[in-house]
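In what follows, a single structure is set out as structure tokens and then discussed.
Here the complex is missing a single protein chain, while all its other protein chains stay put.
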Amino acid sequence: MNAIIRMGQVRVVGALAVATLLCACGGGQTPPVAQGSPESSGSGAAATGGNAGQINGAGATFPNPIYSKWFSEYAKSHPDVRINYQPIGSGGGIRQLTAQTVFFGATDGPMTDDQLRTAPGPIFHLPTVLGAVVPVYNVPGLAGDLKFSGPLLADIYLGKVKKWNDAAITRENPGAKLPATDIAVAHRSDGSGTTYIWVDYLSKISPEFKDKVGVATSVNWPVGVGGKGNEGVAGVVKQTPGAIGYVELIYALQNNIPYGAVKNKAGTYLKATLESVTAAAAASAASMPADFRVSITDADGKDAYPIASYTWILLYQSPTDKDKGRKMVAFMRWAVTDGEAYTKDLGYAPLPDSVVKLEQDALGKIQVQ
Amino acid sequence: MTFLCALSVVIALVPLAFILFFVLRQGLPALNWAFFTEMPKPVGETGGGMANAIVGTGILIGLAALIAVPIGITCGVYITEFNTTRLAPAVRFAADILNGVPSIVIGVFAYAIAVLPFRRFSALAGGVALGVMMIPIIVRTTEELLALVPSSLREGALALGATRGRAVATVILPAALPGIVTGVLVALARVAGETAPLLFTAFNNRFFSTALGQPIGSLTVQIFTYAISPYEDWHRQAWAGATVLIAAVLAFSLLARAVTRRLERMHRG
Partner (left out) sequence: MALSPTGRRRAGRADPLFRAGTGAVAVLVIAVVLGILAVLVNDSMLSVRKFGLSFWRTRTWDPVAGEFGALPFIWGTLYSSILALVLALPVSLGIAIFLSELCPRWLRQPLAFLTELLAAIPSIVYGLWGIFVLAPGVRWLEVHTPEVLRRTPFFSGPPLGVGMLAAGLVLAVMVIPFTATVAREILKAVPVSQREAAYALGATRWEAIRLAVHYGRIGIIGAVMLGFGRALGETMAVTMVIGNNPQVALSLFAPQHTMAAVIANEFTEAADTLYLNALVEIGLVLFLITIAINGLSRLLIWRMDRTKTRPTVVKTVPLAA
């Protein structure tokens, strides 16, 4: 008798446990996006319940320093908005947004037409900041900065230039003490917008690179070691004497990794600075396409840094969760106005005014009512 | 020859000593009150802690245990009680296969059944992934321990008129309990150290969160993120996290031994 009761009790407890679990995960959380297009509105908004408004996003590591600063600052004045951003790489941001496992994505490599087509609904690219990708290196015994030309970088990444004292490098850097060390090439092992910017530039410069490697967030690298995220590549370069890699400027600055000057289209060697990156965007600002997808690598202008890029946050035009949508839109408006004040300290350049104006219009088109 | 064998013991233990030494040397200084109570700071700022990750790991292994223990024990009971049926060897084989599946594959599986259909990364999905990994360990432990229970106990219970289920629940399981508890603790220790399956199920969360339907941080994923970064401060925190993790695993193992000894004493007494 006792055993039967006890077994019965066990079963009841078990059922209760399962029920609690279901309630815990159902209660206060956004219900899953309905099948089909996110335009089917209604039911989603009401049931957000007790959730502290946590909005999940994922994507590029390129802007992660400025985004994490923004989310943290914004939360101070808006404590009910918690934005959990995970830097898993631009490719990841695109993929998870398309699978709707996150509310927004972030990428430095704009989505292709094919990718936009396969998404369950129309997606907006919303530029946030301008950044630069710099060639970082770790050459023991070197004093002073190195200069690189586009073709040289392409050849290094194609594996054609193998040693630091190769003629191609010494030609650009007369007087620099370059050792006979092997060049250890570092690149991204994950799907990356930073990669996109880098290979976009190199493909414009070198037809061989374009042919052998191509332009995407994940490419078939001829040589090199893969690091995960901007952090991973910076880590590899920092710890491997003889290494060369490409990272967003702030990662080089924050970690005291030397980075080189790159020769731009006009022939000037420039390091990535606020001015040179802003100059790179100047030309594009006038002719910004409506969907904000534009490449500004290898820009014209003698002050333009050649490996600069916009970075975008991706939002569905018509998200199911209107409440989160409203919060995100409010955040974006803050980001492109007040948020731009934080960019300088972190090595990013603020958006040109004309772009901000266009973006405010676009934000108005997101259906959150 | 003896020397060679002794040498191999030394060779094996040297990395262990090395690892423990490094973890403690780097990690202990980085362990402070802030580490246990604060959240991660924005990228590039020093300080902050792993409070959310530590709690996250606790929640995840709790969920995993909740899923795996009932299933594992019941399955172990079936295999032992009905081992003459055709199902039993099939189940045993299945548990063996499950034991050998690489954790990354379990992560892919959990992504497909617990993340995609619900359109969200969640602690629950992470718990499912870890739970699936725990099941075979518990099944095997239960099976082995139930087999060790003397047949006299079982026959006695049945002779007194108990049904099979009652005999198992009231007599045999309690007799095997110390070992099963050990098995559960060992499985928990194993699963607390897993990273790969959490990468695409629990994802990660920089905020303190206990909601089961939201992404959740975990000690292992946080250590991984910090380790591959270039920030010195993050490296220090990664070592600190590793110290906490090893301490937890050690604690579980020692707890398992202590529990076994105490329950055995209880039974004998």
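Per-chain numbering from 1; labels A and B assigned in written order.
Definition applied: contacts are C-beta pairs under 8 Å (C-beta built on N, C-alpha and C of every residue); 3 or more make two chains touch, one makes a residue touch a chain.
Since this is a predicted model, take the numbers as computed values, not measurements.
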>> One chain is left out of this view; which of A:D190, A:E231 or A:E340 touches it in the full complex?
In response: A:D190
> For the full complex, which residue in A:F71, A:W198 or A:W221 touches the chain that was left out?
Replying inline: A:W221
>> From the list B:A30, B:V77, B:I137 or B:L263, pick the residue that touches the absent chain.
In response: B:V77
> For chain B, which residues touch the unseen chain?
Replying inline: 1-2, 4-9, 11-13, 15-16, 18-19, 22-23, 26, 70-71, 74-75, 77-84, 87-88, 90-91, 94-109, 111-113, 132, 135, 139, 146-147, 149-151, 154-155, 158, 160-166, 168, 189-190, 192-196, 199-200, 220, 223-224, 227-228, 235, 238-239, 242, 245-246, 249-250, 253
> Can you list where chain A touches the absent chain?
Replying inline: 1, 4, 58, 88-92, 94-96, 98, 114-115, 118, 181-184, 189-191, 213-221, 223-228, 235-236, 239-240, 242-243
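We adopt the following convention: only the chains that are shown with their structure count from here on.
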>> Could you work out how far the Cα centre of chain A sits from that of chain B, in whole Å?
In response: 34
>> Show me the residue ranges of chain A that touch chain B in the complex, using the header's touch definition.
In response: 2-4, 6-7, 14, 17, 21, 24-26, 28-30, 32-33, 51, 54, 56, 58, 64-65, 68-69, 71-72, 82, 84-86, 99-102, 227-229, 231-232, 234-235, 238, 250-251, 254-255, 257, 346
>> Please output the residues of chain B touching chain A within their complex, sorted ascending.
In response: 41-44, 63, 66, 70, 115-122, 124, 162-163, 165-166, 169-170, 203-207, 209, 211-215, 225, 228-231
